[in-house]
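Removed: one protein chain of the complex. Kept in place: all other protein chains.
Here the chain labels run A, B and C in written order, and each chain numbers its own residues starting at 1.
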């Protein structure tokens, strides 16, 4: 009789399993990092791995544990100051560009902090999973976002090191697969439902669901490849202003862009820094680590354009599955998109769209600190769609909106071409 | 019989009249400026008055005279280098931030340059108005845009001078009019035609005309006033992050924004620098010289939002006339919007919208250097609608899209509130 | 009898003559400048000509007229704010980098300001020349310093203009004189008197007179020529770090120094911007517009060194006259130093010395605002000696210490070699 009461009910069990799964994955990603690797910050846009591990724990502590169990539940009150990221409503926080100077707490102590949070979170889940379900889901999706950032930030850090260390050793044999020939899929005019339709979790910015006018367009069957990008480079693409947005050309000149981020030439061969260390550029694989400005210039050069986010989502709604080369596949780099039957909308590279990241019609900011989630970033950024080789398994969906400033290059960002049908 | 041949045909006469009208207006605006006033550049965003006068002439020389009459028609070949603005396709140009160091040519010589261009332009118009009609219209609209910039740039320059000189002396008696009470006009759901419909001149970015979904919304009957803005300030609006976009709050802190640009407090009274010199802030008049970030924060504070550019245009299409307080009225500052029967959509202040400046569906960049007109600025900027007290008479229309980066404040920019109807 | 009383006594007459002479010279220098020329500021280090004309007048108004006649004597109280330069004790002042935005008052009004000050200054001199003699001399020497800056600042401004306007037209025929062969003058060990010895005017930093140990050294008979500099350039001098001070090499790389300031190459010929417009570089004339860092690197390359300021002054004390190619000669550029019998210590180019600008032993800062004259600049700058082609006639002396930061290049600065005698 009391026996059964000690068994978690299915909802609780599922929540516990989901929680452990996501939390373990973070630790696993950091498992081959040294204390120093996990501490360094290679630029203001990036954060130390240790910070990602701690900040995602702070999120649970701040929004779930402290409200439920009181302030005493905190592992160390100073951590609220150190590991808050941008939630102004929650109080002062440590300056972002100084994160790399936090040599203490050590990586080991951050692991202890995580264990402390995990223990109390499990207690809380077991206590009343219903009451916290929404914030729990948000916290786990939030942690998954930081898992992807942990990967892109470590890549950026290791790329600054002349020794070019590898995050993971190469598992794959070098593939000699070829990219599928470029084909165009026609889509007719429509009034499409855009945005999250209500089943399952979604971030605030994916709502509300609303109608959008779709004009006839064509979408490429795969992402642009490194080989195609090389042609753009060889035709002078980086130095001909006519292909570029004005701010883009200025950025290209100011930053000396001549090739995708991480590319370098040695003995007439192009190499690129990857999570597997420096590798020869695979001309058949999707190009990545390009800015929106470069993607837009390439599309103009190719006599095409980027799809709008509505067009992209309209095409992706037809997808039966969301499978692709995500972080679950553990390649940690884009793979050749060789199959003519597939669309490759998910995985490999985030695809820059033509759309500025702005609120959907009727968008409302949620009450409280959690309301700071996405709404306040809705200026100056462009939408990317589809997830990448660094996106956690199960994290992506057709309505998912990622966003970065148009000059950012350290994410696994690429592009897919679209064009009008006349 | 030969007599009639010396009379210009009606189209030629109209073109000549339009040309003279616009060209004279530029000189008239500069008529009270000294050589030094017309030379100085107060920031990189602004240009010297002399440069505006010369650049608009270079436009005609470059795109009309030289193609028609050959290179010898140029007044001075060096001017092509000095007075090109951003047309990369046309060649190298003088660095923008250095414009204020061009003490030579003098203002008088720039006037001579204008006379030279005018003389040959008239010859060209008389020769074959049909052939050049499109570029002529573009050149004149282009010059009108620079007329407005000449005003905003001179205001910025004079505002840096502790003596606070006036561009024009005050003609108006101080008005004791009161702003109309704030009312909301309801607009129902619709599929609206957006963009230039083909009659008369329009800039490239206003095309193509296309359908847009309008959801039910309400629009305020007038712009936000200085008095309303003061309430926002007094309630701590500038220091409470919850009203602000993240980039906006960062800009406000970095630049020390505490009030609209040009406002200053003296003996507990707010003053503002205007084209008529320093003036007490008129609490009933529309607020101006605010950034998009401030406009957006104000709207959030007011539990409303900015209209999209589609909503704005949808509302403005209902307007019978486009009359308002533009530069033709020679007030050179926003006037109190007191009449409850009017919408004040045109004139007084440019109204920031919620829309990023991006291409309309199907937008194509024109061939040649003229194709650089607006397309390449379609990133990072926000759309403003409706014209201002500095917009030349006859220059504005319902489909007109102005655009500036969201942190810019030296234009006559204000806002009008909108809100959803549920 | 009363007749004689209306005749100024000789001291008064001499003071009036000196005053008029210096004041007229300033106006004469500005006589060919337009209002715009006189208003623009081409960099933070430079000031507009109009500002030089006004500031030197403000000095008399502030330190002589207002104390003697009261505040009502001021032409315009706002000018004290606009035209104070760095005298903190006197009150707030207009920000230095904004000087070029003061399009009002106009050049004509500044001339009226000068006339106003002149009139009252003459009244004050006639009233009691004895009481003001010291400050009067300081004010005139101060104005002469600004006359030299007016020339170097106008040169810098005109050099930014692609039209390369000339301050004065060329009077001289191009000379085919050759520089004297390089000879070395030996100086033996000594205890030398250094600093101003008390006769006539001197700036505070030239005092007190004191003993210095001179070790045996040799000094070149003339300044380094453009031809010799070209050899340094051609031997890779600008890119070989071993010749350079560390901060100097960093400055050279950061600023892209490849040749003296104002040099530019066209069709394989070196030209340089001068007060007479662009001119071919005369290889026989002294090199000028080089920084201390470049001078020091050249000396190291030449297996020599720069003289200390004590060595320079020790050598110059032997000079019977201080004549040389100064601004009184109206060449406005360095002339070939061809005469083997002369030392050319005065005129042509300021000679960088090896000495940091620090106080002489026993130096005391004067009381009051005038005490801010030189003392507070005694860090981070290097001493130059001997005057240049832009130094007013009669302004220079053997004990004169000029000083600039080691990376400054817009003055007429050159170098003379020295070396140890073993």
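Here, a contact is a pair of C-beta atoms (placed from the backbone, for glycine too) under 8 Å apart; a residue touches a chain by one contact, two chains touch by 3 or more.
Note that the structure is predicted; figures quoted are calculated from it, not measured.
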item	value
Among the chains presented, those that the missing one touches	A, C
From A:37, A:309, A:393 or A:407, residue that would touch the chain that is not displayed	A:37
Residue of A:30, A:102, A:212 or A:336 in touch with the missing chain, whole complex considered	A:102
Sole contact to the chain not displayed, among C:60, C:203, C:244 or C:263	C:244
Residues belonging to subunit C that touch the chain removed from view	86, 88-89, 210-213, 215, 241-242, 244-249, 292-293, 296, 354-356, 358-359, 361-362, 372, 376-380, 382, 406, 420
Hidden partner interface residues of subunit A, rising order	34-40, 42, 78, 81-82, 94, 98, 100-107, 157, 160-163, 165
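What we mean here is this: only the chains that are shown with their structure count from here on.
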item	value
Pairwise touch network: line, ring, star, complete, or other	line
Per Cα centroids, the chain farthest from subunit B	C
Whole-Å gap separating subunit B and subunit C, where each centre is the average of the chain's CA atoms	47
Intercentroid distance (Cα basis), subunit B paired with subunit A, Å	39
